[in-house]
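Let me begin by handing over the structure; questions about it come next.
Heads up, one of the protein chains got dropped from this complex, but the rest are sitting where they should.
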Amino acid sequence: MTKLTLIRSILVIVILTISTAVSCYARSAPWHWILTLRGDASGKAMDMPYSLYVDRMTTRYYVVDTYNNRLLSFSKKGKFLHVFNANRTLKLPMAMLHDTNGILWVVERGKNVLVKIDLKNKKMTTFHLKYHSLTLFPDRMHEFNGVIYLLDKMTGNVYAFNKQLELLHCFKVPKSSSGFIDFKVMRGALWALVMETQTVYRFDLNGKLRQVIHLSKEMEFPYSLAIGPTGMIYIADRHKNCIFVFDGTGEYRYTFLNLGQDRGKIYYPSEIDFDPWGRLCIVEEGNGRVEIFGR
Amino acid sequence: MRTKVYAISILFIVIFVSIPIYSYGKVTGQCSNCHTMHNSQNGIAVSKTGPNEELLKDTCIGCHTGTNTGTNKTPYVLSISPPDYGVTGTTGNTLAGGNFYWVASSGGADDRCGHNIQGISPPDATLGLTPPGGTPLSTELTCAGTNGCHGDRSIQDQYKAIYGAHHAHVDTGWQDGSTVAKSYRFLLGVEGMEDPTWEYHPDQYNHNKYYGVDRTTEADVSGTISHLCAECHGYFHHGTGQIAPDIPHGVWLRHPTDFDMNDVKNGTEYQYYNGGTGLDNPYSVISPVATSDTSTTLNTVVYHQAGDAIVMCLSCHRAHGSPYHAILRWDYKAWPGSNGYNGCAVCHTAKN
Partner (left out) sequence: MKITVSLRYNRTILKYIGIIISFAIFIILSFSRNSFSYTSATICFKCHKKSHFVGKIVHPPVAKGQCIICHNPHCSKYKGLLRDKEASLCYNCHKKYKVLFTQGIEHEPVRKGQCLTCHDPHCSNYSNLINGRLADKCFKCHKKLIRHFAYIHPPFKKGQCVVCHDPHHANNSLLLKRDSDDICFSCHKKSKMLRVHKNFPTKDIGDCLSCHDPHGSNNKYMMRKFLHGPYKQNCSICHNKGKVTAEDCLRCHKDISKKLLSIHNHLLGAQGNGCIICHSPHAGDSKALLRAPQLLLCRTCHEDTYERNQDSLYVHPNISNCAECHQVHGSSRLAMLKEDGNKVCTRCHATQGKFTHPIGAKARDPRTGQEMTCVTCHHPMGTNYKYELKLSGKEDLCIQCHKNY
């Protein structure tokens, strides 16, 4: 064997070894883990966190630690900052937002109310929401341009309220299905997911249905959706414990992540969303944490 | 040629980097070989004696019961059927500590032939809970713990006393006694080097390396195997006027332990230890000696340097059990009859 042949053979072996190692790491490419928000630094691990709110102005993450009846805040780098429990009066908070006037809005499942918390004046106001005399069960909540959008479990619709909680619009779920399971307000539209038909509905912000997107790949339990910066649709499958990615027409592209407790794996995801910096945040009820992934 | 050498070196580096590095000496194998999560399998309890701590399937002696073959990964210190001891315990299937068979109620049931350990035999019918040369124990002797030998003897519970040692142990190199896992045979504080087969068929080149200290007074010393024995059998090891008033000369009230024969070998019978001449005598596995040398070089010869011929308790006794009274390593009682053996003569060469 010549010297050159020998060296070539060894180089091939080295390259193969390295590429095997890289391919193992690259299984969830193009996404990679950036950081994890855990409750341990507060003295207590999170227990069944349900949702996440990202405050663009203060560049903070707020995690709704539902079973522990509290809200946790973290810096953009994932450093734990504060615990808030409204003097231990919160009961199963499900969603929150911090509006531009510094008011904290919290959906409390334990009392089935929407609470308006004026932190400055230390004032709390409770609202029992109704729609045509029907008591609503608020679930998920988002804000856009001063309008509060709430998903209601009683009717399965999404409702838009102003800050005085006057009803502005109703985003109706199609009659053939039971109700929306999640929604997001992005790119000037409201996107809502129906689990049983695995369909995404796009409404304009006046409540008019504009597009019905049938997702081409069958999922087990689509539970939450996020719309990416380029219009790709991300669906968290709560039972399969992975994220399905579809293009804007509903064509399946790829799947990433899988079940587990280690870093970079998920267990019972309850919500996914993109933060203002393009990172995908996954709230994991089963693992009691929020994991943030980037490209 | 040089290129070839470089190339092959690179190849070997790649191969060895790819191989995960294992620590040798830790217990290996599947977790379920030793542990059970619920002590229940198919509706039947896994451990007949009830659930064990640390989710273990069995007690200490339960796991360490069997017949040694030289290839077993677990040392067996109790056998159900009579083990093969041979004449001096170096050619059969017993290990360095001997075998509890001869004292066990399931075996020989002779109190004089071993330590009476809880779960192996009832307390000594004659001595009760009082070890010879010592003060009474609060309970019967256990494998580990406050009333035992192995593990951390400041901890009452024997499982807690030995917690983590099996997984953390590395059986190569000098055990410095700093932790239970780093102690000789999990005897906290005792230093030494361990034979990888626990002295199954030991010889001059394959045996334990015991640590000893060449004392010049009767005061106790730490870290030696004899000191460990003395924690219960103290009168035989230390104490003012207990051992020898005028060390190393004068009258010995008790047989020396933790004393170096190098100090007295010249012109005496000890010079001819194990048939040698007084310099680099071959190490004897029949009547072994300790050394104060803490290097990882095995002491295959004695009288090579000062401190390498230290008499210790294990020079004459076994730690667990033997077929002979006083847990001696050989049958001194039957000597000079044909069935007896004079292991004393390994050192006391003029008295055979």
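Every chain is named by a letter (A and B) in the order it is written, and numbering of its residues begins at 1.
Assume a residue touches a chain if its C-beta (ideal position, glycine included) is under 8 Å from a C-beta of that chain, and two chains touch if they have at least 3 such contacts.
Because the structure is predicted, anything quoted here is derived from the model rather than measured.
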Discussion item. Under the definition given at the start, what are the shown partners of the omitted chain?
Written reply: A, B
Response to the item:
Contacting the left-out chain: of A:P30, A:G110, A:G146 or A:G231, that is A:G110
Worksheet, complete the sentence: From A:S73, A:T155 or A:S224, the answer for touching the chain not displayed is A:T155
Item to complete: Name every residue on chain B in touch with the hidden partner chain.
Response: 26, 30-32, 35, 37-40, 51, 55, 167
Practice prompt. Tell me where the left-out chain touches chain A, residue by residue.
Written response: 38-40, 45-48, 50, 66-67, 92, 94, 109-112, 134-135, 137, 152-157, 173, 175, 177-180, 195-196, 218, 220-221, 239-240, 261-263, 267-268, 285-289
